[in-house]
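As you look at this complex, bear in mind that one protein chain is not there, while each of the others sits in place.
Here is subunit A:
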Amino acid sequence: MVDIPYEGIEGIPPAEVPDVELYHPRSWWTRYVFSQDAKVIAVQYSLTATAIGLVALVLSWLMRLQLGFPGTFSFIDANQYLQFITMHGMIMVIYLLTALFLGGFGNYLIPLMVGARDMVFPYVNMLSYWVYLLAVLVLASTFFVPGGPTGAGWTLYPPQAILSGTPGQDWGIVLMMSSLILFIIGFTMGGLNYVVTVLQARTRGMTLMRLPLTVWGIFTATVMALLAFPALFVASVMLLLDRLLGTSFFMPSLVEMGQLSKYGGGSPLLFQHLFWFFGHPEVYIVALPAFGIVSDLISTHARKNIFGYRMMVWAIVAIGALSFIVWAHHMYVSGMFPQFGYFFATTTLIIAIPTAIKVYNWVLTLWRGDIHLRVPMLFALGFIITFVNGGLTGLFLGNVVVDVPLSDTMFVVAHFHMVMGVAPIMVVLGAIYHWYPKVTGRMLNDTLGKFHFWVTFLGAYLIFFPMHYLGLLGVPRRYFELGDTSFIPSSAYSLNAFISVVALTVGFSQIVFLFNLAWSLFKGEASGGNPWRATTLEWQTPETPPGHGNWGKELPVVYRWAYDYSVPGAAEDFIPQNQPPRATQLVQGAAS
């Protein structure tokens, strides 16, 4: 922490890790495919998540074609539309964002940032990826099975999810549940690793309150995911039993296509409670890593310590804890016990306070900074705008009675895309521009990056900001066609067409980004080890990209917090975490 006097520390002997602790690959297969190196696993996670994410992106184009130009595209029917929205939502939330933030960034950054050689359980870490890949393949296979993927909506609410009025009732829903179960098994193996690594494998001097906020965000999100995913796991198993064995966990007596079904005695609301007990923490499982990463991007590129570090840490922990007692705000109009409304509205709006503190501290970090408007910083600024916008509309939907007219409308779609779609993606993209040099040793092209940022940020804002007003008007979500109504004016159809055109443009502009990633891998400018002149440990590795075991012979020793930027009296405007006080004194002496 800032208030620790360095003078008393006379040099700590560096810790040496005996060679036997690491698994050494002996062949190409164990080095690049069945690798136990967290850095390779991180790249595998990231590439797999991006690949399935691109599928979800294409699905969103198909949805927008239908919404913007209803009746024009005969190859999209009502059943397919529901399948598209379901798969788009599930892929984006779980298989892309969760996997990318925790499996991708978590694997790459945790060991490097805490000064470890690798994750604590490398073999389990490898298994985690392969089970995740299997989950993705099972999910993708639903596009090719009879009846296609499920069209139950990403929330998979029974009874309709497993009844014959919904597309994908045969195979789609069964494979979806199976894929989710696999994903959770895979995630649990990875997640236990991240938690134990952060708690047990930090290098000498790396106290918890010296951790970069990126690690705090990923760590807290992982703990939350380990507590939240089991709810989805049991819900998936029970729904699978209802579908396959005819049990009735979630199924009351009901009529299916005119016939009295064999079900009876179950509760559809029970599923919703289990789903959202997972589903709401899931929002923060995606958001907290983004919060952490963006803090480090802002601090590094504004050359200034993050403002209010301790408050930022406690805000992350408080948000993580509170997010477990707000889930029923997704169910205000579900028919649950009405008195719940008071409690869940209050807890939900209280979360706004630690969240607002984080926003204030991000913008206060900019105050009297030395702001380098490089691509990662631009994405961080884009994140703040979209996150503030999406967070504030959350105050509408969280405030129980305000939610009543707005729930199930396009307002909700606009809100959650802004807050947990666009905002985290801004951070993902900024983080890729930021850490790509460490992963590859080369810089991404700056001009292409700036073009990519402006098209993506302004485009995404133009898509989702006006969409709120469609919801305010009353346009319902998950509608294949709006049909004839007395309350939707023709101008709303024009707005829908506009949104679709922008969405397609933003989608296609990502080709520039993919090109940049591929081109820079071979032709990018060499970056050196620390191109952003950053303080955190991952930039201080002896090799770039970091070699197997990360640190050469000796582990780094940490002497200071992660945010010693522009320290008064120091010659450089950054002091790496592993720079001993005496070395800093020398620099100071040289400067004066």
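By definition in this document, a contact is a pair of C-beta atoms (placed from the backbone, for glycine too) under 8 Å apart; a residue touches a chain by one contact, two chains touch by 3 or more; residues count from 1.
As a convention for this text, contacts and distances are computed from a predicted model.
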*Report the protein name recorded by UniProt for the chain absent from the figure; options are "Xanthine dehydrogenase family protein molybdopterin-binding subunit", "ABC-2 type transport system permease protein", "cytochrome-c oxidase" or "Cobalt transporter subunit CbtA".*
"cytochrome-c oxidase"
*Write down which of A:323, A:399 or A:578 is the residue touching the left-out chain.*
A:399
*Listed residues A:58, A:363 or A:511, member touching the removed chain*: A:363
_For a quick check of understanding: of A:128, A:166 or A:197, which residue touches the chain that isn't displayed?_
A:166
*Which residue numbers on subunit A touch the omitted chain?*
2, 78-79, 82, 151-153, 157, 159-160, 163, 165-167, 252-257, 260, 266-269, 302-305, 307-311, 333-335, 338-339, 341-342, 345-346, 349-350, 352-353, 356-357, 359-361, 363-364, 366-373, 378, 381, 384-385, 388-389, 392-393, 395-396, 399-402, 404-409, 458, 461, 465-466, 469-470, 472-474, 476, 478-483, 485-487, 489, 491-492, 495, 563, 565-568, 573
